[in-house]
Every structure is written in C-alpha cells, then in structure tokens.
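Every protein chain but one is kept in place in this view of the complex.
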Amino acid sequence: MALRAAVAGASGYAGGELLRLLLAHPGVEIGALTANSNAGRRLGALQPHLHPLADRVLTATTADALSGHDVVFLALPHGQSAAVAEQLGDDVLVVDLGADFRLRSAADWERFYGSPHAGTWPYGLPELPGARDALEGSRRIAVPGCYPTAVSLALFPAYAGGLAEPEAVITAASGTSGAGRTLKPQLLGSEVMGSMSPYGVGGGHRHTPEMVQNLSAVAGEPVTVSFTPTLAPMPRGILATCSARARPGTTAEAVRAAYDKAYADEPFVRLLPEGQWPATASVQGSNAVQVQVALDPAAGRIIAISAIDNLTKGTAGGAVQSMNIALGLDQTAGLPTIGVAP
Amino acid sequence: MALRAAVAGASGYAGGELLRLLLAHPGVEIGALTANSNAGRRLGALQPHLHPLADRVLTATTADALSGHDVVFLALPHGQSAAVAEQLGDDVLVVDLGADFRLRSAADWERFYGSPHAGTWPYGLPELPGARDALEGSRRIAVPGCYPTAVSLALFPAYAGGLAEPEAVITAASGTSGAGRTLKPQLLGSEVMGSMSPYGVGGGHRHTPEMVQNLSAVAGEPVTVSFTPTLAPMPRGILATCSARARPGTTAEAVRAAYDKAYADEPFVRLLPEGQWPATASVQGSNAVQVQVALDPAAGRIIAISAIDNLTKGTAGGAVQSMNIALGLDQTAGLPTIGVAP
Amino acid sequence: MALRAAVAGASGYAGGELLRLLLAHPGVEIGALTANSNAGRRLGALQPHLHPLADRVLTATTADALSGHDVVFLALPHGQSAAVAEQLGDDVLVVDLGADFRLRSAADWERFYGSPHAGTWPYGLPELPGARDALEGSRRIAVPGCYPTAVSLALFPAYAGGLAEPEAVITAASGTSGAGRTLKPQLLGSEVMGSMSPYGVGGGHRHTPEMVQNLSAVAGEPVTVSFTPTLAPMPRGILATCSARARPGTTAEAVRAAYDKAYADEPFVRLLPEGQWPATASVQGSNAVQVQVALDPAAGRIIAISAIDNLTKGTAGGAVQSMNIALGLDQTAGLPTIGVAP
Partner (left out) sequence: MALRAAVAGASGYAGGELLRLLLAHPGVEIGALTANSNAGRRLGALQPHLHPLADRVLTATTADALSGHDVVFLALPHGQSAAVAEQLGDDVLVVDLGADFRLRSAADWERFYGSPHAGTWPYGLPELPGARDALEGSRRIAVPGCYPTAVSLALFPAYAGGLAEPEAVITAASGTSGAGRTLKPQLLGSEVMGSMSPYGVGGGHRHTPEMVQNLSAVAGEPVTVSFTPTLAPMPRGILATCSARARPGTTAEAVRAAYDKAYADEPFVRLLPEGQWPATASVQGSNAVQVQVALDPAAGRIIAISAIDNLTKGTAGGAVQSMNIALGLDQTAGLPTIGVAP
C-alpha cells in the first residue's frame, strides 16, 4: 500500500522538485500540499511542469493540514520547521529540507541563523560514514544543505583516509535555483545570464559550519573551511572545487584508493575514470553525483571536485533517498540516476 | 521477458537521449550500441551522463552488429537508414529517427534531400488523426522531425476543425541540440549564448515539406507553410509559434472546442488553461507537450503555440512512444511526463 | 560647451543604458540623476558597471531636480512622463523613453494603456520616411518601443515599395531586459534560463498599435498586425521575424532593391549580403541594426528579419540618436556601431 506524503512549501523550487520525484515514486501517493503566501492558488499556475497536480489547490501550512500522512516533507524557510514538527506524531516520518536540525552546535546555529537552536536530527547524507545507520528506522531526518552535500562528497574520502591537512579551501558554483524562488534584483534573469559573481565571501555563508561539522567528524579533528560560493548563469547544478594540502608522503595511488573505497558501493556516486572531470549537465535532474580527485605535486594539494544537481541530490532527491532508507525501501526508489544532458 | 533493443548512432544527441529513456524503460534491455566515426570508443567518454553504460564500447554500424534484436533504432545521418533497414528482418521493429521514410512525395524528398527516395513508413506522431492505427503492429516506424512534431501538434486541431485558411505562418525557436553534435562554428557556445538567429529562411528548411504533408492531410486540401526556424540560446526545447487566418465566422469558443476535442485523451499533450502559455522549461527532458491557442480578433488569425523538448517528444521520446504502440505496450512506458523545471 | 543632460529613472535598465552611452558622448555632461523608489541610494549599488558615477546619489524625480538642463531623458513607467514634461520649459529637449507620446490615436492609447491620452510627439525612429525631418530642431521626442523599432525597420521597406499585402505576421524574441528591472517570478533567472515562452499573445501586447501606426503610415493604407512576443534566455537583443504576403508579381529583385534603397545611407542599419542572416550577438551593446529579407516563392511571402539590442537601438541608443538629430549634432555621436561579440 502506498505511503501517503504531504509537502509543506509546495510552491517553491524544493517543493516542486520533491513533487516531480514523488510523482514517479512507486511507493508514494501525494497527499496535502501546503504553502504560505501562495495558499489558495492552483499548483498549475505556480509549477506549470507538474501537470498531474495542476488542479490541486494549495492550503495553508498548518498541523491539521499535515496530519494523517505517513511522511511529511518540510520545505519551509529556515526557522519554521520546529514549530510544525513538534505537532506531528513521533510515528510520522518528518523530513526537514530546511537547516533547522542540521547543526549539532547550538552556538554555530545561533551565530549563523540568529534564532534559538531547535535540536539535531539524523543527517540525511547516507554516503557519510555512519550516516546510513542513523537514518535506518529514524522518524526524523535533517536533509543537508546543497553546498555541504557537494563539498562533503568531494572531500570526505580524503579526510577518511587521513590524507589531507585540516584546512580546506573550497569554491563552489551554483545554479540560481539554489537561491530559491525569491524576488531579489540580483536573481533576475537579466542580471545572472552571462555573469559569474560571488557572495557570502569570507566565511559568512550559512553552509560553512555544516561543512566544518561534516569534515571534522570524518577527520577526527577540527577542520577549518574557507568557503566561497559563486552564482553561475544556469538554473541548476553545483560544481564544488575543493582542495586541501596533502599530508606528507601522500601518493596519487593512495588518494585514488581512498576514493575508490569510499564509493565502491554507492549507487548514486560515480568516481569518474582518471582524466575525466565532472560536469553539472551530466547530473541535471538526477540524484547522481560525479566525483573526481587529483594530486597536484607542485602545489602539494589534493584537488577534489564534485558535481550535483542542487535541487535533486542537493535537496529533494537527497530527501527522498533518506526517506527510502528510513522506511526500509530500496534507497534508489523513485530517483533518476541519469542526468538530462545535453 | 525484456525486449532487446539496439541503437545505431549511440554517440549523438538523439542516440544518447534514446539510451537515457530506454535505461528507464521497464520492458527493454539494451543490446548493441553502434556508431560511425566514434566506433571503438567507450560510451562513457562520449555520453558521460549515461553511467550504467559507461564501459560499453561502441561498434561499427553494420547489419551484423544490429541483428538479433527485437527493436533497432536508427539515429543516423539522413540517407543512411535505408541501406541498413533492408538488411534487417521484417519481424524486427525498425524505428528510424532520420528523415528517410517520412515523406510520401518522392519529388519533395529529392528536392529537399537530394538523393533517391527510399519509401514511406508509418509516421510516428500518434496524436495525428489516423496515425495511431497505422503504428499498431507495424514493424517500421518513421519518427517525425522535431519541428514538424511541434508544429503539427500546435496547428492540426485548427485544420481538423475546419477553422483555418490553408496558409500557415510559423516561427519556431529551437535549442541547439536540434542541430546535433556537429562541429560547426555557429554552434559553438561562444556564438549561441546570448544570441538569437534564424536560418533556413524563405522555405529552405527540410522540415517544411513534412509540415505541409501533415497539415494538408488533416485539412483535406493543400496547405502552404511559411516556416522560419531560429536558434535559441538553450540546449533543448522547441517553442513553435504558428498562425493562420481564421475562416470567416470562426469564434474563440469553436477554436477552444476543437483543441479540447483533439487532446482530451492524449496522455502527453496538455492544452493549458486559458491565459496560461507554454514554456519549454516545463517539458524539458520529458515527452510532454504544452499547447495553447488564441483567436486574435483584430488580425483575424488563430495563434497556436506548442512547447516540446526537441530531443524527447521531438525525437527519442516520440520514437519510444511509437515503439510502445507498435508493440502493444502502454504508450507511456518508460517516458517521463514531467519536465525538469526550473 | 557640453550639453547638460538629466536622466529621470536612472536606476532602471533603460536609465543605466542611457548613462553608459552618455558617459561616452563627446558633447554631453551628466547632470541630475533621479529615481522613484531608489531615490537616496548610491548609483554604484544599483548600476555597478557605471564606475564613474558610482558615488552619485539618486534624488527624487521632481521638476526642480530636472530643471536647469539642456536635455532631460525620461525613463519612467508609462503614464508618468506627461506630468513631468509639462513642468519643463519649451526650450529644454525632453526625450521620453516611455510610451506616453508615441501613439497618434487617443482611442488606441486608452484601449492599451488605460489612461487619458497625453498627446503625440515627434517619433524617434529617424530611419522611417519623414521621421528625421520631424526630429530636426524638435524639443520633444517620443522614443519608440523596442519591438516597434525592430519590426518597423524589418518591414517598412516592403511597404514603402508597395510589395506587401497589408497583413503582417510577426514573431519576435526578446532578451529579458526588455521587461525591465521588475521583480516578477517569471523574470527570475531560474525561470528564464533554458526556456522560451510567449506572452501577450493574440493582439494584447501594447506595442501592437505602434507597429500598426508605423506600417500603415508607410503603406498608405491600414495594415493589420498579428504580433507574438516571446521571452528568450538572454539578457539583451530582439530578433524580429516578420512576414507578409507578397503582392502579385513581386520579384526577389524588387524586394532586394526596396531594401537597398531604404538603407543605402543609414549609418546604423546594415542590410546583410544575401544568404547571411541577422544575429542579436552581432549588435549587442551597439546602436547597429542588422536586416535581411527573402521572398519565399512556395508560400508567396516576404520574410524580413531584423536584429537589434533592445536597450541600445531599441531604447537608449535610439534616444541618443534622436537627441543628436534634434540638436544638430552628428547623429552617430556617442553611439557604438559594433556589437560586443561573441
């Protein structure tokens, strides 16, 4: 019998992507669709690609609207999930696509998000050491941020293998959908097409502490992260270029072996053959991840690069993958693994 | 038991899209993959998004390589399909994505393609009146051109309803993948990004006689077509803007009714609610078609607009849909209907 | 001595383009910069490319702020120009980039803009027959709309030559800056990149009566216009694909001759050699216009296509060109004629 799933925040990009995936999921039936300012509107006017749901009318995001489901996805602005989640039963699987339950450090949360810390839920990046176990059977999941997903998958094998110094330098380029459906001048098509620009430079981006948390946990020691996000002229995709000084004596073979080991059994992550590098087009619209790594002998650094679709593996696809694991389904159920390219 | 399918021309964009779809098709297993100049190369180097087939090596396109399959897809340059097809048994389903068997008029073929006419096969646009019947049980299918697909779906209901004069004026914007993976300077990213440009203006585009054929058949009289294709700065998608003078006495209600009737039972075509217009993003990567129509009272013209993905519904998806029909499968098997948007 | 020019609406795209051009104009010095909601802000925060003016602070758009200049450019929302203009002296050159003074028909104005008609000023498209004379010495200029500029330049020679039937069918693709710096969801980069979509279909676009006015004046009889604008995934540029049934007996030579004659002495319009077609990239950032024309013998239609930069020749460049003519300067002063390509 199909699981009944509600989506809170169905008018945004993350919500729309969730619905695209859930409509193709063999074990899920779509229940309530809620929104904030768009409550009362037809979904077809807001998400014209979601034909089968075009005539559904969005309702307000309330505990009542969300009750009676097996799974509730929360695609809400940061800071709004806790109030909703605590009204849902412990037996309901609540999957939070917001940041509210990602960070273990209350101090980090408060510094970067400016509100009281709500708690910490099992972290929905199953490829990280230990993460899959914590997800199995869980009824609460914190879906990672899109940048931390891309960055952690690029770099964690180097730290798991003890090959990298604990100072990562990261630049990532993101498609504009990563900024959500927000009406800001800098997100207008006229501004972003034909242009690359950075933002949140110098340690200010909210995803930074999440990367620090993930990499430090794997490394077993504090890792500092210099993170610079850039906005790229494309709707989707993240290309994360990550590097760290190689520990003395690190060989290219050891680097390769660490990555081979990390991803040998992962259905969504593909370590590319040597010499081939990731491209975001290859994973567009899919839950796939492309990873490649190299050792630069002159600079003494490991360079690891990943490509994901920020809305799929980076948000809604990652959420569905973790839902599958929590519920004991095949983790690939309903998730495309082949990108729409070219 | 799964049908075994071969793809000739697996290194091109049409071949790659076919494989993306066939990999997700529940009733198909992928057999031989052939190419011309790329024979001998790993598919992963040419189609990096097709992970599950990355280590397959392309072989030369020969009758031998293609024999022993239930279905053979030919994604070859125009004029090469006939020689291959005649070596395949009558019981093998041959689906030609080239132009070779689309036109009924040998004179048109020779004028536009410059080689002897090879014949005419059942036409793979099931939404056209009569087309579905001809496809059922057929072992030969001519997949329509991408522009004729978009244009015919936009305009045929107006002609089927006897509402339009037989002089259509059409402008279509296509993503660059419509031009294939050809190394021409005008297809370089540097040239196409940020630019719109026409080509084949004044009746010279090879898809024109195919549109004339389709619309004339529906109208029951010769329809002239003024067709101007333009290259748009996007990888995929066709937006076809079509118009024809309305016959005297035509009302907006009659126009709407004709389109409602044409598409009431079509799983892939969505006639949008009044006031909402197609966008290629909404159908990206899917076999879906968005259609809308209006009557301009001041100009006395019917304006019908469709959006498709040129590689999916316009090529490979249309091919799979027709294969499904020919083989008695559910016509939607293996075909996404929701576009990857935004 | 330099002319002193004020720009009302300096925070929008038209205003920004005006300033880019005026900064390079040898005979102009920039005076007041005003805005509505952005009054009080630094220009550098809004138009980061206009370095030399970065520290200028925008003031409110008032008659006081605009007084004391030789030229006042009004780049205001439609309907706001008249109130400002009437407070400026008759000896001040007022150049209105809005629609307020373009239409001669009060009925058309009221139908399409919904407010009382303010009047008609000399029309700033000097290439149109008679227009240059009306501009010389004038102290009021109505700058044409971007679409009417592209369409009129593509089609008027056919009507001037008596070669086309009075029923034009036009599709135009515009870059997103044509919609201004307005915060609408459909203008977000995530929505427009990778997508083509129409709007204002069926005769509803406000630029339609302006095209009718221009073409009818040249033809000497009423011309109907079926106009479909589409939004293209690029920041700038208009490609206008225009056609009309050829009058009986029209030859390709006659068509060519009409266009040769129209543009022989125009510094900004280039009739391309036969076989070469316009591209918006070629005119990006410049006041240049590319035009080409063909006769389709099978469809019996003249196809004329033009490419302009909507912000330059289509708005701010056209405004400066007309200013130059009105003031007796070289009409090319300050205006680039070579596009930024690729």
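Read from first to last, the chains carry the letters A, B and C; within each, the first residue is number 1.
As a working rule, contacts are C-beta pairs under 8 Å (C-beta built on N, C-alpha and C of every residue); 3 or more make two chains touch, one makes a residue touch a chain.
Just so we're clear, the structure is a prediction, and the values are computed from it rather than from any experiment.
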{"item": "Chains shown that the absent chain touches, full complex", "value": "A, B, C"}
{"item": "Option touching the unshown chain, where B:Thr34, B:Ser177, B:Thr208 or B:Thr250 are the choices", "value": "B:Ser177"}
{"item": "Of A:Cys146, A:Ala173, A:Val269 or A:Val289, the residue in touch with the unshown chain", "value": "A:Ala173"}
{"item": "Contacting the left-out chain in the complete assembly, out of A:Gly89, A:Gly220, A:Pro273 or A:Pro297", "value": "A:Pro297"}
{"item": "Touching residue (missing chain; options C:Ala5, C:Met196 or C:Val283)", "value": "C:Val283"}
{"item": "Sole contact to the chain not displayed, among A:Ser138, A:Gln284 or A:Gln331", "value": "A:Gln284"}
{"item": "Touch list for chain C against the chain that is not drawn", "value": "13, 16, 20, 23-24, 44-45, 47-52, 54, 177, 193-194, 235-236, 270, 272-273, 276, 279, 281-286, 288, 290, 336-342"}
{"item": "Where the missing chain touches chain A, by residue", "value": "167, 169, 171, 173, 188, 190-191, 193-199, 201-203, 208, 224-226, 228, 230, 232-237, 239, 241, 243, 245, 277-282, 284, 292, 294-301, 303, 305, 307, 341-342"}
{"item": "Touch list for chain B against the chain that is not drawn", "value": "13, 175-177, 179, 181, 183-185, 187-194, 233-235"}
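Just so we're on the same page, only the chains that are shown with their structure count from here on.
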{"item": "Most centrally placed chain - per-chain CA mean versus overall CA mean", "value": "B"}
{"item": "Equivalent interface positions on chain A and chain C, same or different at half", "value": "same"}
{"item": "Farthest chain (mean CA position) relative to chain C", "value": "A"}
{"item": "Distance from the mean Cα position of chain C to that of chain B, given in whole angstrom", "value": "37"}
{"item": "Centre distance in Å when chain A and chain C are each reduced to the mean of their C-alpha atoms", "value": "44"}
{"item": "Chain A, residues touching no fewer than two other chains", "value": "13, 177, 193-194, 235"}
